[in-house]
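Missing here: one protein chain of the complex. Every other protein chain is in place.
Residue numbering begins at 1 within each chain, and the chains themselves are lettered A, B and C in the order written.
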Amino acid sequence: MPGNQDSASRSPLSQQTPSRGRRKQKSNPRGQSTPQLQGQTPQQNQNIKNASPGEGDTPKTKAQLRAERRALQEAQRAAKAATKQSPSTPVSTKKTPRKFGLQMQDTADKHDKVSISGGETPRNVTSISTIQRRTGFFAHLPRYQHNVSLTKDANPKIHPAILKLGLQYVEGVICGSNARCLALLGTLKQVIETYSTPKQKELSRDLSTNLKKNMDFLAQSRPLSVGMINAFKHLKSCINGIPREKAEDEAKQDLYGCIDSYKQSILLAGKAIAKNLIENDKITDGDTIMVYAFSSLIKNVLCEAHDKGKTFSVIVVDGRPKLEGREMLRRLVKHGIKCSYILISAASYVMREVTKVLLGAHALLANGYVMSRVGSSQVALIARSYNVPVLVCCETYKFTEKVQTDSFVSNELGDPNSLVQIGKKENYLSNWKEQKSLHLMNFIYDVTPSDLISMVITELGMVPCTSVPVVLRIKQV
Amino acid sequence: MNETDTLEYFETILKNDPEKSEAVAAIETLFHYIKLDDAETLHGFMENIQKASKWLEESDLSGAVTSISSGCQLFLRFITLAKDPENMESDIQKCKGILVKRGHDFLDKVKTLRKKISKLANPFITDGSTILVHSHSRVVLQVLKQAMQDKKRFTVYVTESNPDKSGHKMVNKLTDVGIPAILVLDSAMGYIMEKIDFVMVGAEGVMESGGIVNKIGTFTMAVCAKYLNKPVYVLAESFKFARLFPLSQEDVPNKFKYKASKLNDKVDLTKEHPNVDYTPPSLLTLLFTDLGILTPSAVSDELIKLYL
Amino acid sequence: MWLRNGQMETIDIQIKDPIVRNKVDGLIEDLKHGNILGSYQLAKNTVEVLLHMISKEELANVKKLISVIREQGQRLMSAQPSETVVGNMVYRVLKIIRDECRAIDETAEEQSQESIQKSSTAPGDDVSNKDILSLKKLLLAEGDVDISDKSISSLKAPIIDAVNELLVELDTSQENISAQALEHIHSNEVIMTAGQSHTVEAFFKKAAKKRTFKVIVVECAPFYQGQKMATNLASAGINTTLITDSAVFAMMARVNKVIIGTHTVMANGGLKAINGCHAIALAAKYHSVPLVVCAPMYKLSPKYLCSCDQVAFNKFASPEDVMSFSEGEILSKAQIYNPIFDYVPPELVTLYIFNIGGNAPSYVYRLLSELYDTEDQEL
């Protein structure tokens, strides 16, 4: 059983990751990935365990799983209790076990246990297709599925850290394009650390192929964000740049440098954007600023402005099912900023008091369209109808040559079941799976047309969002 | 009663009561005229009246040719409505009597119109609102005064509205009653537009399309307002409804656009500044008339009722 | 007319019949606590109460009757100002009464003015006759038809009949609307709708009998009527997709018609609809998708929207639905709004489907003048 050996050989690694993780995550402002590394480790190993024997005898696994599930539920209950007191960030250590537990649980009710232990058995396929029925125009999009079978093809090529990362992506422990990208870089670094060039192989070639495999694996866990792709591209170019005669450890050092500098650039970009905004009086006293959902960048900008002594109030608009806006609200309020909170349906009511709309971005497309959390485009639209300027904050590493004119061509589908919970006693949709002709659609991103956006603020300064290609060209040279 | 007398009478009316609209003045004049008129036949009678109204329209006494003509039109229509076949041919005096009597009731009613309008428009001026006003309009003034009496707090921006700078007059009148009024350049319409909550203009004539002919610059203002999705409210008494359907600015009759004197001595109109422009209904939000609050599309309805 | 209003105060407007009084008070209570759900029920109850009033109350003359109804109507309206339907119904009934009186007048007296009026107006178009405030009236300096001294006895029967007709109209309106379904939905269409409207639901179900089409339902947080709607449609076998409010714009690109219900149709052709509709309308406009509104006539209100913050236009529910009270201390520091309604300006609406047929928003004023009497609006 290769799986077992892997886990055995891997465990020491996964033990030592945290310490290293801590050291290198210092620069990370949110500093969330460190705790996860630790918080995740036990589940990680568990998961590998319950995955690997899956190929073998099913009944044993069943028992195992049940036990685990119970354990997880306990953990989750504990975590809940803990998290109740202190409002915890979506990416905080506390939640990590809980979320995981949750997912395990409902995967349990959705699939039969076999499907958890992976193996593309026909039953598994059916069980998935009940989760997300194909709705006509989304046939082309990858259907949402709990990637519980992530670890099934845990071939030695896939680094444990990557596995872990993959899981964290799936469970939404790490979300937000910045967080994901930073986490990725961190993990890639680990991969490189543990990498050693096989005999009669060339480092640059082999390493890049190796990493490529890992990336593919991640992509299957959750579609890669533009930021991640760009970052990986950057890293690849570094690798290819390595002359063959260079010694392995030197080469590694170079790569570390390359990775860290990239990380730095991302973080600095954030600061620069905040600076640009404030120095150009894009946030002035008496402003009422509308923000949508959660964006680390926006949050930092606002806090920065507040520290600079600007007196403004913020209206946090939120959209289901994720309700990330609450996190935003909590942090802003904690930071002493005057806030209001509404759901997106009420946006047009408050819009008449708003003086500016600040939006984060997932990616900036070459045709000047902005890909962002679903709902952003709607906020922008309403803002336009009230003549409120819409400002998009975006680091240039999220710019891409890709072109897209609507939210369908490439998008990502979230868990439809998350729509069911409405915090009421009775859920209307509790048995939606029985209704064959009912589909739930929950997609993650949407694309905002450039004519709804007044300007884009990057670390390079303020540009109209039509001049994305220009920025890209500049970055080339 | 010859031309000069008529015009004098007309002038005196306006002088005595500057708050009176030209249209009303014109109608009064015509009533006065028919009192003194000595036509024997109905036909002659009608001819005289038309003659008189022509005098008025071509007079340079006031800028508002449009309202005068619409007033006259209304009057003529009034006659035709009023003359009922049986007693008409019997004798003209009797008919005149009826006319004069009705005329008086009519003029009495006219006095109340602005009050009605201001009552309708009042709720639209909410506390703390900012209003953009174009040129000088008696109805608008009345409405704003009313709002002021209701202790509403609002600010008014007034365009100075060249060439005759009637905006200055408006500002003075507003400030006299304690309404904070700010004078802005005509060219600053676009600039000021984003500050304001809505535009409020009077009208010299309300066309059948539901659009209005009004002091030059109204169209510009309406366009700006449209771009920024600000509502445009028009205040007009119903006697300003005219049976005209301009398709474009060009299509607006010259006698409205230019002073009669100019037209008479054949000056090159291309070099002249027009006094009025035409604002199509698509740019107007609501019209407040004594007939109630009308959407532009409702105007033609009213006119049809009157003239068909 | 002002005179007339002046007289109103002098007349005593108390209800004598105890049963009627109870009915009125009961309705008012229900309104206050929102016990009656659905504007159809509201309308029905209101009319029934008024009908009682007309039939039971012993009043000297029409003027008295009108003033009583006005007064009680006033009470009903102020009980729950955001429920415009109540007001609409009161106006309708008043209009009916006035019409009946005028009908009698016209048959009674043949004056020269009347004849002129007849000759000068399009035959058959009886509404314009009765439109008190027309330009011509002004011109002809006619006094309003004085209905004050009509004795009620002769009128009661016809009035009650008319009101009953109104009730029938209320009942049938939904079928009448859904009957037009096939004219608006062709096969394989993708239609977006928001919230839950019985009218729209019936509309779809009717269409689904003949045609196959997809429906996308916006869930309308925080009340989630959309979810209910979706389940209802799905159980009727219609291919339904539920999306969140945030996904409207993204989805609109694939939609080729938006059909929504509404709470009220304002006098300027605008909408007072469930929260979030403005966004939907804007999105539809942006993608130039036609926005069709299904509304029974009784939702047509003679009121204009003065400003979005206008008193009693919107209604604000408890923030509980948006964020739970147990969220704790941030509540005391942050304001949370939970409006129920949304204003959609007329220029965003493509078409209204009334129970009398389809109309453009610009035509609403006309329907108003047919349904309501301008004289009643200054209550």
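A few points about this structure:
As a working rule, a residue touches a chain if its C-beta (ideal position, glycine included) is under 8 Å from a C-beta of that chain, and two chains touch if they have at least 3 such contacts.
Simple rule for what comes next: contacts and distances are computed from a predicted model.
When the listed names "Translation initiation factor eIF2B subunit epsilon", "Ribosomal RNA-processing protein 43", "3' exoribonuclease family, domain 1-domain-containing protein" or "Ribonuclease P protein subunit p30" are checked against UniProt, the chain not shown comes out as "Translation initiation factor eIF2B subunit epsilon".
For the options C:16, C:33, C:186 or C:209, the residue in contact with the chain missing from this view is C:33. Considering C:73, C:195, C:261 or C:319, the position touching the chain not shown turns out to be C:319 (whole complex). For the chain missing from the display, the contacting residue among B:19, B:47 or B:127 is B:127, taking the whole complex into account.
In the full complex, the hidden chain is touched by chain C at residues 25-26, 28-30, 32-35, 78-81, 309, 311-312, 316-321, 324-326, 328-329, 331-332, 335-336, 338.
As a convention for this text, only the chains that are shown with their structure count from here on.
Contact analysis places A-C first among chain pairs (by count of C-beta pairs in contact). With centres defined as mean CA coordinates, chain B is found 64 Å away from chain A. Separating the CA-averaged centres of chain A and chain C is a span of 47 Å. Remark: chain B and chain C have CA centroids separated by 35 Å (rounded to whole angstrom).
Among all residues of chain A, those that touch two or more other chains are 385.
Not a single residue position of chain C touches two or more of the other chains.
By the touch rule above, chain A contacts chain B in their complex via residues 385-387.
Of all residues in chain B, only 74, 77-78, 81-82, 84, 102, 105-106, 108-109, 119, 123-124, 126, 129, 197, 238-239, 241, 285-286, 290-298, 301-303, 305-306, 308 touch chain C in the complex they form.
Remark: chain B residues 194, 228-229 touch chain A in the complex.
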